[in-house]
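First, the structure itself, so that you have it in front of you.
Note that one protein chain of the assembly has been removed; the remaining protein chains are unaltered in position.
Just so it is clear, A and B label the chains in written order, and each chain counts residues from 1 on its own.
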Amino acid sequence: MINDIFNILLPQFVLGALILLLLILSMFLSPRQYRYARLISIIGIFSSILMLTTVQTEPQYFGLRGAVMSDSYTLLFEFLILMCGFFVILVTKNLVKTIKRNAYSFQALFLTALLGGMCIVSANDFLTLLVSLELMGFSTYFLISVSKGYHSKEAAFKYIITSALSTGVFLFGVSYLYGITGSINFSDIYEYITNNETSVIYTIACVMIVLGLASKLAVFPFANWIVDVYKGCESSVLAFLSTIPKLALFGIICRLIVFPLGNSFELTFVIAILSLVTALWANTYAIREKNVKVILACSASANASYAFLTAGLVSVYNLSTVIFYLICYAVMNISVFAFLNIYGDKNSMYVNDFKGIFHKNRGLCGAYAISIIALAGIPITSGFIAKIYLFTAIANSGLIFIPFLLMLLVLTVVALFYYLKILLPLFDECDNKELLPVMKPAFSQKFVLYICAAITVIIGIYPEILIELCRLIAYSI
Amino acid sequence: MEITMYHYLFVGLVLFLIGVLGSILAQNVIKVLIAIEIMLTGININFVTFGTYCGAESFDGYIIALFYTGIGAVELAIALYIFYLMFQKKKSENIERYREL
Partner (left out) sequence: MDILLSIPILIFVPMLVSVLLLSPFFTSNEVLVRRFAKSVFVFHFLYSLCMLLFFSPSNPYICKIDLFGMDWIQSLGIKLLFKIDAISIIMCVLTSFIFMLASISSKFNIRKNHKFYYSMLFLLMSAILGIFTSGDMFLFFLFWELEMIPAYFLIGGKWRTDDNGIYDVDAKKSAMKFILFTFLGSMFMLLGILLLHYYNYAENGILSATFSDISEGTIPKGIQVLIAVFLLMGFGVKLPVIPLHSWLPDAHTNAPTPVSMVLAGILLKTGAYGIFRFNYEMLPYSFRVLAPILAILALINIIYTAFVCYAQTDIKRIVAYSSISNMGLILLGLAANTKTGLSASVFHMVAHGLVTAGLFMICGIVYLRFKDRDINNLSGIATVMPRLFGFASIIVLASIGVPLFAPFIGEILTIIGAMQSELSVVIKFAALFSLPLLILSSCYMLKFLHKSFTGDLKEEYVKVNDISMHEFTVLASILAGLVIFGLYPNAIIGLIG
């Protein structure tokens, strides 16, 4: 067991130690010293990233009696989660300032969520998965409700109810799978299903497991939470919510679909139909919406459904496209929410409130515009490459999926409409330019916004290295 | 009549369905939380049943049931706390009143 810890679990343990440190400090330090909280969590994240180099990946390593595992796939996802965590912590400056008293607890909760995400990715049985899922979930509830006012509480409560329900559905599926195969270990289940005939119950269990997990991605049956939560939530927390749970959940769903749930052909179609319904719902919902956060919520749901559809069509090539898409998507999203954070959550977030602010804040709005057009999938940004790469995967999966692809492509046009609805008011002419707000972001917020926009453009111009990496990772699973 | 595995599973299924439907349909916030607990019980019955009848060599089923009981308790505690914060403003348990967003 000690061996296991030193071989693969050091990053998680370092992060855990930092969480304890933050909790202890939160008891002793006075609220005036809130500034150091972010610093400590950044140190924690970087030491954890350093510790990632000690993780043994070749060959696959199973630790703690097969409860956790590590290979280059998990390593990549852990790294991505930590990097996203780093960026998100940089944009939490305003939030930490408003909750001075609880700054340390907030950072501790945030790191817990990161820890949960990392554990989700490296889980190798359903018990570890359940516990780490809930570890991430519990801290997410508090993170959502952290900002002042009633709305954040309502958002958090809705998220809790949906989450509890979806965990129930997930575990119900797991219980049947356990009944069929007599094990909760992914490797054992995979071995069992490759050697035995499977029944209808198996398919039902698979569908329920995927449904339960996918609720956190806002895929159809449990998709409605996303609108309310995004509306009531602080934008720096949204930067967290739209990237890290998504990365973690996709990390595990791809693995599940390849291994323990891999024997169910019907699952592919269920996933395809669910994704299509989600994409339809999200894109049509966003047309009439005027609130930027809600539109971004719908876009998050729609984008997740595209990747979900591709992940459902199991193949190594598709897996690499999903990973690439997720990376690009996380970068764009962080930059978008960094801009909203700079703009200020106190201001109302309706489309017309952004009218003409481009003329006073050219650099910031330019970076934001790049991220939005990347989300829409217009060239010279990573969004374009990601979208093409993802759609090639669906096109390669057979003629049956061509109608699905056609629908997704048509929905992309709808998506373009609402992205433009967000973007274009920025460039509108204003009569009196003196009244326009001039944003004064802190260095860290500006840094995140510009860096993410720059990464978006660089990937858009020269994606080859990242694509090669994704393919390498996908082949090693 | 002998009580087989399927009887237990049926109870688990019924409890689960009651929980899911209850949490969707109930108008009272406390009732929603109770329904979620009922769903949890149903799932735990499933796990324990399978642990007894199928997974003979290991205790995986029992362990997962234990863990889930704990997790459910924590979840309920958090939910009740956040509901308390909301309740302070609205003074109502009706779910219809919590629809500001």
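Definition applied: a contact is a pair of C-beta atoms (placed from the backbone, for glycine too) under 8 Å apart; a residue touches a chain by one contact, two chains touch by 3 or more.
It should be emphasised that the depicted structure is a prediction, and the values quoted were computed from it without experimental measurement.
**Student:** Which displayed chains make contact with the chain that has been left out?
**Tutor:** The undisplayed chain, in the complete complex, is in contact with A.
**Student:** Give the residue, chosen from A:175, A:318, A:412 or A:456, that touches the chain omitted from the document.
**Tutor:** Considering all chains, including the one not shown, the answer is A:412.
**Student:** Decide which residue listed in A:211, A:373, A:426 or A:473 touches the omitted chain of the complex.
**Tutor:** Going through A:211, A:373, A:426 or A:473 one by one, A:373 is the residue touching the chain not shown.
**Student:** Which candidate, A:20, A:201, A:420 or A:442, sits in contact with the chain we can't see?
**Tutor:** Within the whole complex, the residue contacting the unshown chain is A:420.
**Student:** May I ask which residue of A:64, A:204, A:454 or A:467 touches the chain that does not appear here?
**Tutor:** Result: among the candidates, A:467 touches the missing chain.
**Student:** Pick out the residues on chain A that sit against the missing chain.
**Tutor:** Chain A touches the missing chain through residues 320, 362, 373, 378-380, 384-385, 388-389, 391-392, 395-396, 399, 402, 405-406, 409-410, 412-413, 416-417, 420, 429, 462-464, 467-468, 471.
The rule is simple: only the chains that are shown with their structure count from here on.
**Student:** Nearest whole angstrom, what separates the Cα centre of chain A from the Cα centre of chain B?
**Tutor:** Inter-chain centre distance comes to 27 Å.
**Student:** What does chain A use to touch chain B in their complex?
**Tutor:** My answer: residues 125-127, 130-131, 134, 137-138, 141-142, 145, 150-151, 153-158, 160-161, 163-165, 167-169, 171-172, 174-176, 178-180, 182-184, 227-228, 231-232.
**Student:** So in the complex, the part of chain B that touches chain A is made up of which residues?
**Tutor:** 9, 12, 16, 19-20, 23-24, 32, 36, 39-40, 42-43, 46-47, 49-51, 53-56, 58, 60-61, 63-64, 67-68, 71-72, 74-75, 78-79, 82-83, 85-86, 89, 98, 100-101
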